[in-house]
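Note that one protein chain of the assembly has been removed; the remaining protein chains are unaltered in position.
Letters A and B name the chains as they come in the text, with residue numbers starting at 1 for each one.
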Amino acid sequence: MIHSSAIVDPNSKIGLNVKIGPNCIIYENAIIGDNTIIDAFCEIGVPTELADGKLLVIGGGSHIRSHSIFYEGSSFGERLVTGHRVTVRENTVAGKNLQIGTLSDFQGDCHIGDYVRTHSNVHIGKHSKVDSYVWIFPYVVLTNDPHPPSNTQMGVVVKEYAVIATMSVVLPGVVVNEHSLVGAHSLVNRDVPEGMVVAGHPAKIVCEASEIKLKGTTESAYPWPSHFTRGYPEALVSEWALKFSR
Amino acid sequence: MIHSSAIVDPNSKIGLNVKIGPNCIIYENAIIGDNTIIDAFCEIGVPTELADGKLLVIGGGSHIRSHSIFYEGSSFGERLVTGHRVTVRENTVAGKNLQIGTLSDFQGDCHIGDYVRTHSNVHIGKHSKVDSYVWIFPYVVLTNDPHPPSNTQMGVVVKEYAVIATMSVVLPGVVVNEHSLVGAHSLVNRDVPEGMVVAGHPAKIVCEASEIKLKGTTESAYPWPSHFTRGYPEALVSEWALKFSR
Partner (left out) sequence: MIHSSAIVDPNSKIGLNVKIGPNCIIYENAIIGDNTIIDAFCEIGVPTELADGKLLVIGGGSHIRSHSIFYEGSSFGERLVTGHRVTVRENTVAGKNLQIGTLSDFQGDCHIGDYVRTHSNVHIGKHSKVDSYVWIFPYVVLTNDPHPPSNTQMGVVVKEYAVIATMSVVLPGVVVNEHSLVGAHSLVNRDVPEGMVVAGHPAKIVCEASEIKLKGTTESAYPWPSHFTRGYPEALVSEWALKFSR
């Protein structure tokens, strides 16, 4: 299951039934869980002094799409799924079932919960904290330096079930609270209250998220787990049905 | 003309005089037209269940630059030209002479006309419809989900000769009409009328496109085919000279 053109360091730890595509490079400090697929042209476990010799752990049942790069020193729970050309730096700890969109760039030193989803081309700055069940859409940037360039790093915090829409920037140290929604192309310069929609430049409160209706219906679009469950495990969907039923 | 390090599935169909660069991977369901150049590190015809076994068709005379990825299930007319690291998903139908800029990401299920141009890092959401002669500039995103995340997908429509400038976001279901211009860094949340310029956040009507003059002259910059013809075939340029002469 390891393509003949792949370069696999003999000290790396490859699980059972792992598939490694053409031209991949697997470095010494990589641990790859069982039943994982690594597509072509990936680099897994790239060495860096910033990881202090820590390993890269990829959970079982993962799928890393082609041209992706993971540094050593981070760990991912089971069933990580990525798009193409993803870059993930060192010292990030992520839960299970993280999905990272094509071209996304995780800068390292982040905490990521379970079942987090980023769409394409999302930039997660160093020291970000993204809790479980968060959705982040294309070209969103979570920043960290309040007066760039400086040595101060104030990571963004995004709490459970929050959603950040396309091409929004969240400024350093801002907290995006539970069940909130940041509208597209917004500049978020202060904390977003729980369950509220903010939008604009700078982002201001627009309404409660529950006031947004699913197109052509009178049903609330938020909290989104009341109607959107694609790709989540059955147990979680059942839990949501009880928790978010209308 | 096929580099010795390329991996070419024997069931793929490679036309005459096709050049395939080092380390490329050509999958089973790819059909590549005559006189096409595929540069190094490309993946052509990546399998996906979402394509229902449909082929990938690349028209003749195309040039796909290095590190690009095309899924099976899409088709492109002749003379497709791409930049580097382009990603194109399944079930998109595109006309001839499409140019896709470096890092651009076509998400699939799109209809693309003839002679469409995207510059670098353009994101075309699923179910977008982009008509012929459209120009889309860097970091533009065409979205599709009115209340993300949801199962509703309302593609953007961009009509002939329309232009969308750098880092604008077009919201789901919006129609950008013929000969209109969306200014840079705009958020477009309603239809753009034919021949008008919109800009801002949200985008508002600024003026008629014909009121914008070429720098240092009294000539209208729009419709743009009255003065910009680089890279288009002679027959089309002649047609434009009659249609858009001042």
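In this section, a contact is a pair of C-beta atoms (placed from the backbone, for glycine too) under 8 Å apart; a residue touches a chain by one contact, two chains touch by 3 or more.
Fair warning: this is a prediction, and the values are worked out from it, not measured in the lab.
S.K.: Looking beyond the chains shown, say which of A:38, A:134, A:158 or A:171 touches the absent one.
M.R.: Spelled out, the listed residue whose C-beta touches the missing chain is A:171.
S.K.: Which one, B:19, B:54 or B:227, makes contact with the chain that was left out?
M.R.: Candidates B:19, B:54 or B:227; residue touching the omitted chain: B:227.
S.K.: Which candidate, A:23, A:36 or A:91, sits in contact with the chain we can't see?
M.R.: Only one of A:23, A:36 or A:91 touches the chain omitted from view, namely A:23.
S.K.: Which one, A:36, A:74, A:87 or A:226, makes contact with the chain that was left out?
M.R.: A:87
S.K.: Among A:39, A:72, A:90 or A:105, choose the residue that contacts the chain missing from this document, as touch is defined above.
M.R.: A:105
S.K.: Since one chain isn't shown, list which residues of subunit A touch it in the complete complex.
M.R.: Residues touching the hidden chain, for subunit A, are 5, 7, 23, 25, 41, 43, 46, 67, 69, 85, 87, 103, 105, 107, 121, 123, 139, 141, 143, 146-152, 154, 167, 169, 171, 187, 201.
S.K.: Considering the whole complex rather than only what is displayed, give the residues of subunit B touching the chain that is not shown.
M.R.: Looking at subunit B, the ones touching the missing chain are residues 5, 22-23, 40-41, 66-67, 83-85, 102-103, 117, 120-121, 135, 137-139, 163, 165-167, 184-185, 200-201, 212, 214-215, 221-222, 224, 227-228, 230.
We adopt the following convention: only the chains that are shown with their structure count from here on.
S.K.: Through what angle, between 0 and 180°, must subunit A be rotated so its C-alpha atoms fit those of subunit B, rounded to a multiple of 5?
M.R.: 120
S.K.: Mind checking the centre-to-centre distance between subunit A and subunit B? Centres are C-alpha means, answer in whole Å.
M.R.: Computed value for the inter-centroid distance: 27 Å.
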